[in-house]
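Let me begin by presenting the structure, written as structure tokens, before commenting on it.
Removed from the display is one protein chain of the complex; every other protein chain stays in position.
After this line comes chain A, so read on.
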Amino acid sequence: MATVDRSHRLEHAGSAAADNASSGWADALHDWTTTVDHKKIGIMYVLMSLVFLVIGGVEALLMRWQLFYARNDVLGPSVFNQLFTMHGTTMVFFVGMPILIGIGNYMIPLMVGARDMAFPRLNAFGFWITLFGGLLTYLSFITGAAPEIGWFAYAPLTEHTFDRNAGTDFWALGLLISGIGTIGAAVNFIATILGMRAPGMTMRKMPFFAWTMLWTSFQMLLAIPPLTAALVMILFDRQLGAHFFDVQNGGSAYLWQHLFWFFGHPEVYILILPVFGMVSEVIPVFSRKVLFGYEFMAAATMAIAFISLGVWAHHMFCVGMSRTLDLYFAAASLIVSIPTGIKFFNWLATIYGGRISLASPMLFAFGFLSMFLIGGLTGIMLAAAPFDFQLSDSYFVVGHFHWVLIGGTLFGTFAGIYYWYPKVTGRMLSERLAVWHFWLLYIGFILTFGPMHISGILGMPRRIYTYDPSRDWEWWNQLTTIGALVQTPSYAIFVYNLVTSLWKGKPAGDDPWDAWTLEWTTSSPPPSYNFETEPVVHSRRPLWDLKHPDDPDWQYE
């Protein structure tokens, strides 16, 4: 393996020497665009997501500006509708999924003791096509208008009859091709996790993050194809005169909703399961205790992955299904809270009796625990179907899913980034800036999304660009906007910290957190081949075994 690597580098140096005009920058560019190294691809995924996070955030701020006053007119309906369509699409497809796939890409081979992902070229392909999907979706702005359809794009509003802009075509094509990249990533994770683990690392001895990435990947494999099919159908309708969703010609508007949510609901678990994995790595290390109930946690992950495939129509309680179907989907959705609860209790049990350090990764993991709980509980309210008849499509729902996606996914992802940044760069992030980042985000987040629950209960539907002053939603909307403004600097601080710590940060060493999984045995940043020799594993915490030879884990597992 090392020989192959060296010959590759020699070849590379030769081609660079042949091109006299090439500079260091051109070399680096060539290197990054042609790389098949899972670590570089992982970094590119994360950087792409952060760029789109900023874009999606700016879109959100513009919407909050418009909603600050009743009957405000800084944005017209068309612009506002484009903004919420692109905000949702961006955050789900070009921030949420890529950032998790990116972190998985970087960490999974290191954590299972492999030298790369199973299919490095497919991996590079997956990243680039995801990026192109994002760019294609954004090209719609250049054609005159971004889509004005909402991120779930209910037919027949997307039919050519009602939507003559090319924006929707760009949107559908962009999601279609980025979906291909997601499927590639899913296949790669499954092959890597199932086939490339270090000797001794049985399935029961994998780091927990690997379990969650494995089940997430299966979900992606099952959830993305229905979306792809639906996108092909809408493109056929729009471009070739087909009538899949064209009611006037015998199509079905209802069909789109089923196809979309058959993707859309597993999607929200795709966005949360890897985060469960990350915090399950962070919490034990910073509590100085082994993860409580590993097998039950793994089983709960599997249960969530399976049950979540059968709950999609809880997004459709108001479409007039039969009572029996409403009851089934309500019950199935409530049942998801059981394995989720098991996970939560296991995290609490891990913390209990530990020796807790609230260093930046744990601070964000704490943010995750305290906030994700609320998002889960408001989910129970929404799962009770008749209650959902009132709450569905109101601002309560907007508050709920942002609570899950920011309070859950984003806080957990930040925990992961603070945890693994030293491994990736060899430098520590500033803890002082991390504390600022955390508190501004925590307070700003609560202030933004808390009032949304209340405006929803007071009857405010989502996706409205304006509202009448007589409705008395103004005050709550102003709080929300203020909350967004409190959050904003936290992201700037985070990015500043990421950049300046590259040279200002304290050198990290191999194992700055005194952690236990394989990625901490190699250098920071790891060499391109990850490990000089193939690691051999006897337990879930190989470094614990090394650090405590008198009391190794494998005696207890």
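Operating definition for what follows: contacts are C-beta pairs under 8 Å (C-beta built on N, C-alpha and C of every residue); 3 or more make two chains touch, one makes a residue touch a chain; residues count from 1.
By our rule, contacts and distances are computed from a predicted model.
Missing chain, UniProt name from the options "Phosphate import ATP-binding protein PstB", "Probable glycine dehydrogenase (decarboxylating) subunit 2", "Cytochrome c oxidase subunit 2" or "Transport permease protein": "Cytochrome c oxidase subunit 2". Although one chain is not drawn, the whole complex shows that of A:157, A:180, A:242 or A:435 it is A:157 that touches it. Among the residues A:392, A:413 or A:448, only A:392 touches the chain that is left out of the figure.
Of the listed positions A:464, A:482 or A:495, the one in contact with the omitted chain in the full complex is A:464.
When the full complex is taken into account, the listed residue touching the unshown chain is A:344, out of A:306, A:344, A:491 or A:529. One chain of the complex is left out; on chain A, the residues touching it are 76-78, 81, 148-150, 154, 156-157, 162, 247, 251-254, 287-290, 292-296, 318-320, 323, 326-327, 330-331, 334-335, 337-338, 341-342, 344-346, 348-349, 351-358, 366, 369-370, 373-374, 377-378, 380-381, 383-394, 454, 457-459, 461-468, 470-473, 475-476, 548, 553, 556-557.
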